[in-house]
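The complex appears here without one of its protein chains, the remainder shown in place.
So, chain A:
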Amino acid sequence: MSAQPKTFPQTSPAIEIRGLCTQFGEVVIHRNINLDIEAGQMLGLVGGSGSGKTTLLREIVGLLAPSQGTVKLFGQPVLDPDPQRRRALRRRFGMLFQQGALFSALSVHDNIAFPLRELRTLDESMITDLVLLKLGMVELEARHARLMPAELSGGMIKRVALARALSLEPELLVLDEPTAGLDPDRSENFVKLLKMLQKELGFTVVMVTHDPETLAGLATRLAVLADQRLVACGTAAEVFAVDHPFIRNFFSSRRAAAAIRQGAS
C-alpha cells in the first residue's frame, strides 16, 4: 500500500451541472450551462463583472435554486428534498464568500470554531487546537483569535473566512474572489498555501477570480462565462484557442497571457 492516492475515491464527478438556466424576473443570467468538474481539479471561473459568476457559485452550493436544470455534487443533487442527506452533503464543502460573511457577533476564534462545534463530536480543547492550526495555515497569529470581525482589515477578513471554510476539511472548496483585496505578497502566499493544501488533502476547488497570477498559480482548468453562456471550458491552451471577444480582451493584457502561459506550461 502506498500513501499516494491523493484524490477522493469517487466515480461521479465532484460537480455536475446539467442544462442550468437562471432568470431574475425578466433578466436572463445563465442560458443552458453544462459543466463537469472532476474530483481533484481546480477550476478557475472567469467572466466580466455582473456576468453571473457569484450567482453560479450560489447555485452550486445550493443557496439558490436554478430556474431550470440540476446541480449535483458528488453524484447527489444539492437540493435534495431529504434534509438529513442535504445536511450531510453540505458538510462536505466549504465556501468563501466574496465579502467574507463572517459572523459579526462572534470572535475570530468562534467563527472558525462554529462549524466544528456544530459537529458535536469534538471537545473544546480539540477545537481550540484545530482553530489555532487553521489560523496558522492562513498566516494569522494566535493573538488575532480574540479579535472581532469589525476589528480586522479587509485581507484578514478573507483569511479568516478561508480558515472557516477549511475548518471542516472539505472535499470541495468554493471560493469567490479569494485574493481580491490581498497584497501581492499575501496573494502569492495564498496561492502557495492553497496549492500545498490541495496536494495534501486532495480537495476540489472552484474559484472565481480576476487575478491572472491566482489563475495561473492555481487553476488546472478554466471556464469562461460570457453572453449568459459558458463560452469556453478546458485547459488554458484550449480556452485560448476559442475565438470570442471576451477571451481576446481578458487575456490580451500581456501580463495575463504571460502569467497563464507560464502556469500552463
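Operating definition for what follows: a contact is a pair of C-beta atoms (placed from the backbone, for glycine too) under 8 Å apart; a residue touches a chain by one contact, two chains touch by 3 or more; residues count from 1.
Operating definition for what follows: contacts and distances are computed from a predicted model.
Asker: Among "Ferredoxin", "Pyruvate-formate lyase-activating enzyme", "ABC transporter permease" or "Cytochrome c protein", go ahead and choose the protein name stored in UniProt for the chain not displayed.
Answerer: Options "Ferredoxin", "Pyruvate-formate lyase-activating enzyme", "ABC transporter permease" or "Cytochrome c protein" narrow down to "ABC transporter permease" for the missing chain.
Asker: Which residue among A:12, A:68 or A:128 touches the omitted chain?
Answerer: Looking across A:12, A:68 or A:128, the contact with the absent chain belongs to A:128.
Asker: Specify the residue from the set A:44, A:100 or A:149 that touches the hidden chain.
Answerer: Of the listed residues, the one touching the omitted chain is A:149.
Asker: Mind pulling the chain A residues that touch the left-out chain?
Answerer: Against the missing chain, chain A presents residues 1-3, 5, 8-9, 91-92, 103-105, 109, 119, 121-123, 125-126, 128-130, 132-134, 136-137, 142-143, 145-146, 148-150, 168-169, 196, 199-202.
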